[in-house]
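Of the protein chains in this complex, all but one are displayed in their positions.
After this line comes chain A, so read on.
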Amino acid sequence: MSSTVIPFGPQHPVLPEPLHIKLVMEDERIVEAIPAIGYVHRGLEKLTETKEFTQNTFVVERVCGICSVMHAMAYCQGMEELMNIAIPDRAKFLRVIWAELHRMHSHLLWLGLLADAFGFESLFMQAWRNREKVMDIMEETCGSRVVISANIIGGTRRDLSKEQMVKINQIVDEIKEDLEQLESVFLNNYTVKHRLVGRGVLTKEDAVEYCTVGPMARASGISMDLRTTGYSAYGQLDFEPIIHSDGDNYARTYVRLHEIYQSVDLVKQAIAKIPEGEHVIPVKGVPPKGDVISRVEQPRGEVLYFMRGNGTKTLDRLRLRTPTFANIPSLLKMLPGSELSDVGMLILTIDPCISCTER
């Protein structure tokens, strides 16, 4: 049978960011997929070599708005290890609170995009209406909605008052109640299930083979969540990774949706356990010569930061590997065998972040 090459993207209604995939088709079925990236590469890693180590916190936040807190968290955590800085316990809990709020808004954003992709406009609006509540918390606590610059080396730039924490507790409860109403549509609606169940299957074996990370890996039955290593204040909070075994579009939706509940719980636990005291300590000196690695669990999965200090205010190298970068090879495994009509939904369910991937 003769094959046809269909270009998918870089501009497509389901793609919030530019990704191009050459789809080699036989009839309606994909036999091969070759990705092409490079549309939004900004050279941020190179930029960090020209900035002082304290300024880099604000550069790495610009890698991606959706997980900006976790980028800064991973960077600060690594620099603190390199410079042998012990941050206050309160700062660790504050970092967890803002990180989990970011996970909530990332997953709510994705749920909205998913609903929009299968044409369920009211569901899309309800998901994003819920997300707005998180964005309002960001604005109220940090002064901006997306890139909030909460983390700095040595702790956090801001603290939370008791009144703010009471309010956050109330709002995350509201978000949970609203999400419980949306859950039955996302997970039980006949039409929605028709587009998700059994489509884009990534088996556990394939997820291991292709080194998949984050909710994608967990939706394929792999119990992998870096938060369980206990970095920051996670070691003092109770939670288990959300796992599903089917590995299809539905499983990935299930995992992300339930991770919002988990984030609500983690925020509430962190608020209940946060100790009194300082939220930042002054940082003196410059990073010594040496290499360090820092990893955290972003909404899309594991992010790795590598830093090399040289004894000056600038770094010799800052390298970061984002979760979408790790998950694109899995997408190339999932696409062959799928039908053309499923491609949009399939790509969306890996929750691609191209600005993260290209940096």
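Note that in this section a contact is a pair of C-beta atoms (placed from the backbone, for glycine too) under 8 Å apart; a residue touches a chain by one contact, two chains touch by 3 or more; residues count from 1.
Keep in mind that, in the parts below, contacts and distances are computed from a predicted model.
**Q** Not counting the visible chains, the remaining one has a UniProt entry; which protein name from "tRNA uridine 5-carboxymethylaminomethyl modification enzyme MnmG", "Respiratory-subunit NADH dehydrogenase subunit", "Hpr(Ser) kinase/phosphatase" or "Ion-translocating oxidoreductase complex subunit E" does it give?
**A** "Respiratory-subunit NADH dehydrogenase subunit"
**Q** Which residue from A:P7, A:G235 or A:G290 sits in contact with the chain not drawn here?
**A** Per the contact definition at the top, the residue touching the missing chain is A:G290.
**Q** Which residue from A:Q170, A:T229 or A:T312 sits in contact with the chain not drawn here?
**A** Considering the complete complex, A:T229 is the one touching the chain left out.
**Q** Which residue from A:H12, A:K193 or A:R317 sits in contact with the chain not drawn here?
**A** Of the listed residues, the one touching the omitted chain is A:R317.
**Q** Since one chain isn't shown, list which residues of chain A touch it in the complete complex.
**A** Within chain A, the residues touching the omitted chain are 34, 36-38, 41, 43, 45-46, 81-82, 208-211, 226, 228-229, 290-293, 302, 304, 306, 308, 316-317, 319, 321, 325-326, 328-330, 358.
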